[in-house]
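Have a look at this one before I ask anything.
FYI, not all chains are in this one, though none of them got moved.
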Amino acid sequence: MRRRYIAAIPHVVWMAVFVVVPLILVVFYAFTSATGGLTLENFRNMGSYMSVFARSLWLAFLATIICLLIGYPLSYVLSKEGPGMQRIFIMLIMLPMWINFLLRTYAWMSILENTGLINRLLTSLGIFDLINRIFNTNITYIPMINTQGAVVLGMVYNYLPFMVLPIYSVIVKIDSSLIEAAQDLGAGSMTVFKRIIFPLSLPGVLSGITMVFVPAVSTFIISKLLGGGTSILLGDLIEMQFLGNAYNPHLGSAISLIMMIIIMICMFVMNRFGEGEEQAVIM
Amino acid sequence: MSKEIIRLKDCTVAFDDEVILDNINLYFNDKEFLTLLGPSGCGKTTTLRIIGGFLKPTSGDVLFNGVRVNDVPPHKRKVNTIFQKYALFPHLDVFENVAFGLRIAKLNESEIRSRVMEMLEIVSLKGFHNRKVTSLSGGQQQRVAIARALVNRPKVLLLDEPLGALDLRLRKDMQIELKRIQQAMDITFIYVTHDQEEALAMSDTIVVMDKGRIQQIGTPEQVYNEPKNAFVADFIGESNILDGIMHEDYVVEIFGRKFKCLDSGFAPRESVDVVIRPEDIEIVEPHKGRLSGTVTSVTFKGVHYDIIVDFKGFKWLIQTTRLHNVGDEIGINIGPEQIHIMKKSEYSGMFGDYSSYSAEYEEITSEDWEDETEGEEDEA
Amino acid sequence: AKKQEQKVVNVYNWGENIDESIFKIFEKQTGIKVNYTTYESNEQLYAVLKMGGTNYDVIIPSDYMISRLIEEGMLEKLDFNNIPNFDNIDERYKNLEYDPANEYSVPYTWGVVGLIYNTSMIDDEITSWGALFDPKYSGQILQFDNSRDAMATALFHLGYSVNTTDEAELNEAYELLVQQKTILQGYVMDQIYDKLEGGEAAIGPYYAGDALLMMENNPDLAFVVPEEGTNLFVDAMCIPKGAVNKENAELFINFMCDTDIALKNMAVTCYATPVRTAYEALDEETRSNEIMFPKDDVLNRCQIYKNLPQETLNLYDQLWVKLKS
Amino acid sequence: MKKPSIFGRLLMALVFIFLYAPIAVLIVFSFNSSKSRTVWTGFTFDWYLKLFQDTTIMNSLYVTLLVSLLAAVIATVAGTIAAVGIYNMKRSHRNAVLALNNIPVINADIITGVSMSLLFISAASVLAKLSLAFSQLLGVNINLSFSLGFGTLLIAHITFNVPYVILSVLPKLRQLDNNLFEAAQDLGATWWQAFYKVIIPEIRPGIVNGLIIAFTMSIDDFVISYFTAGRVQTLSMTIYAMTKKRITPEINALSTLLFTAVLLMLIIINIRQASQEKKLRKTRIRSTGIIKYSKI
């Protein structure tokens, strides 16, 4: 009745200034050169970063799939626990997020390094000696740090909760009478899962995938810390152009723009795929 | 309407030592419309869930056609259920909801198609097969739920307050519709409701339950006209319930006066509960009645007036189509066939007294309320 | 605010390159509070300055970067009246090529780049840059995480000038780095401390001062200036254009050239100081430390980075990004 | 109802080991007597003592807490007001605004950070030029220029926090009984009284939740701060700077302290919630009981 919607106007203005205008600036930078003229130069060389794009997408894809493969069953199992247990487990999943993620990732270095905890453990257990004796090799450690595997591990580690939480919260909300209805209509437990639980949990899966894939494809910390900087990702590439060793914000903007477009396409395709009209953003 | 197809034998269900169903014995006949009627929480849904296989009785047996099926999981039972809130699958459209059971049974596509379409026609939803179920009205969703269950051609359909969520109008229409479908498909309906009018209008057999126990089983007429105890009498329609004493067969004493009745078989001078329905009382001139009293309240109800009459301190509810005024002196007569005698039960004295009615309504003392809360806590 | 606004100076320096306890002394002396932050490499410093939006008062780039900043008009001229301690600076470090008239900078440290390696992990004696490219040490090698220093290791190994603008030579160096990448453990800057001290890697190039610090923590480490020659660097204090607290900055620069302060600072950073009076006050043992103060035969083998023309800089950036991707 | 299978339990155990292994390492080595991250050399509390003397860490902790608190509080107030506005919008407008609102939630942090830093820098240089021009024109010294620092950091944090607050308040508004507001007015409350006496308490859980989310996001943020904070350093940035050489165990100590604090807080909240829920369950049974007996 009253025009109460005006309460939202400051917000809209704020978001326009601090979200939309910056994005427009990114576009603007992407199409200009350091000297100020309009140019497509920044996109012309994009081909040479193909490998970075490919690697980023691939690693993020791997991390997302692994998160899904771990996160879905975990959410499902969690949803079967009693309510008290559920609360505790969910708390335990969120708790690590309260430790700075740089530190947690850094701690993985201690674990994975050549002289790290795992290798030390294996050495002190005499595993390496044993292997060396049997296969007549001379290994003293398993190389884990500074590999792409380590980067994926870091991604999975950091973003797994973002997969579990949305899926879990969708699954627990599934009305148990739907499951009973399906059983009533002759569905065994596998069929119930396939035809009811899984399709109904899709919105959670989609939002989980988004919440893992987007940060994974754009991270620059994990690759720096666990990847040794030998195979950089899109995030590193962008960071490098703004505050790093190869200053060129125009190129950086162009790469950002393309990354944004790729992310948008991925999400669009995925939503099509899942018919996810009701895309859930769950915190 | 004769062959027995389901039987519950001494079924007891307890959750955490709380007895929810107490030694239920019940059988269901083929092609029967049987209604479980009772107040909220009396165990109706629990009974259905035992039959559906979603719950195993703590003790006792469930027999289908004489075979014990306690351990048969729901998806292997040849019964289908319509759930309290439909439980339609929101991610599937109307067609796929109805086709669900057929797909599980792996029928071929063309047969599925024809059976679903036929079913949708039966429930008057032709042309709706592509709609999202969430976009349907309550009544339409109800029909989808019915179609989804019936398309599997079950021998028995369980319906858990299927009309509970609908408004009065739609509810009346759907009652008629359901009854029609049951007759058309020629199958057994086991129907749950707490609405006595609904139960009376639809059922072949009514099972009245309270506190996990069966109170009475009978046809609607039997249950209404010959209630077994005060609970049944009160739950199925308004009733005046009085203390009486059986003098001999066919003679009962109420308020010190003897009335003829049709009941026999009681011990001499046995205390009994006497039920008299408000519409069964004939109002006559004061001096012509067996009893005479004063009108203390009148409420217009459209079809009739509800009047409260004070007979020597006990207040009766009488329904009459003629207007009387507060303060009028009236006499009443009650025919023998209008007097129903019941054995005393745990419910005696709890129902059927209209002293606290209308303008006479006494203030509820806070003690009453406190009592109530205590009762609750006992339960918890 | 009732009291007068706190005077500050914003100092932006290399990591592990100062004794932070001297800030207290400075504050006590002048009432100026030091806001201290660090960067990793000259290139990063350049990016941050170029990006703009930040206000630093004192920065400490290296030689070639200073000339680039001067060329691009990104430095303020210093008012040497406010820096009387400039007289303490050894004449050898004044008027160097990167700031010929010495208007923009006051030298802070100098040193050479060399190879640091773990003698318990590498039995051979290392004498050449070639060790960095030797598959024998595969997985144990570290490399600079900035383009100029990393390219320099390759250029030295190939025997080219570190200031070459020849595209072919640069490409050759790049190819060498690409090959190296397969045997590399990682590109690092100050992480090298952790990796070498902890025995996580066996060999890597770094700056002399840092090498001394590492050797203190792990006696197995050794430092060598390769026979092909190496880079001699001078880091100098400058004031970026538009600095808000220019006077405070000059006070700070002057403070750093104080003999006692320079000595104190040097004890922590292990970098050679260009403050003559401080050098003279050192004990004999320190003065004869060949890593800190290399002998002339080493110095003769050294090249100083010069600022490169824009095209070459662009080529550097391109090759670097390509290498890293 | 069925208990989870052995497989389920195993999976959970493995995941929790995975999640907590690095944290355990972190905590254990906060008591290590040497700086080593991998070799245990003895027990000490030194790092905890040193922590409080380390001005860099303490400063950045202060900055982090301050910016998080300010940003969370401002975002909560702004977000709540905005949510009320959005709730009252026409559906089409609402969807548009929500889409706008979702951009920072869905967009990659690095793009948010980079784009905002471009904005701040452009604004700074434009303002610097303007003040120069004005100064010359008017002959007085006008200084509108600014640089990246606490202000821009705060703006950035507010910007990415507000959407989360809105996302958490809006559902509460939707659940709100439409008539509550009118009921309050009906009882004599003015528009404003009705708002703060009825609406605010009603959506308080959403507001508190939004505040917590905002605070958490701010504390945890690194990427956006990194691009917008300029010289100012948050704890994340300090840690990042440290990862470039070596993390001192002081940081481990700090994290251990924070972790313990949060753990304790969560345990307390949980116990309280559990007991509340128990009560609620009781009353639920109770109210069905009332209906059951109300006729008597």
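First chain written, first letter: the chains are A, B, C and D, and each begins at residue 1.
Just so we're on the same page, a residue touches a chain if its C-beta (ideal position, glycine included) is under 8 Å from a C-beta of that chain, and two chains touch if they have at least 3 such contacts.
Note that the structure is predicted; figures quoted are calculated from it, not measured.
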{"item": "Full complex expressed as chain labels with copy numbers, beyond the one copy shown", "value": "A x1, B x2, C x1, D x1"}
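Basically, only the chains that are shown with their structure count from here on.
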{"item": "Chain separated most widely from chain B, comparing mean CA positions", "value": "C"}
{"item": "Selected interface, A-D versus A-C, where C-beta contact pairs are more numerous", "value": "A-D"}
{"item": "Cα-centroid distance, chain A relative to chain B, in whole angstrom", "value": "56"}
{"item": "Centroid distance [mean C-alpha coordinates] between chain D and chain A, Å", "value": "19"}
{"item": "Of all residues in chain D, the ones touching two or more other chains", "value": "37-38, 117, 243"}
{"item": "Contacts with two or more other chains, residues of chain C listed in rising order", "value": "51, 198"}
{"item": "Chain A partner contacts - residues on chain D that touch it in the complex", "value": "2-5, 8-9, 11-12, 15-16, 18-23, 25-26, 29, 37-38, 78-79, 81-86, 88-90, 93, 97, 100-112, 114-119, 122, 155-156, 159, 162, 164, 166-168, 191, 213, 216, 219-220, 222-223, 226-227, 235-236, 239-240, 243, 247, 251-252, 255, 258-259, 262-263, 266, 270, 273-274, 277"}
{"item": "Touch list for chain C against partner chain A, complex", "value": "41, 43-44, 46-48, 50-51, 139, 145-147, 181, 184-188, 198-200, 317-318, 320-322, 324-325"}
{"item": "Footprint of chain C on chain D - complex, ascending", "value": "36-38, 56, 117, 120-121, 124-125, 147-149, 152, 230-231, 233, 241, 243-246"}
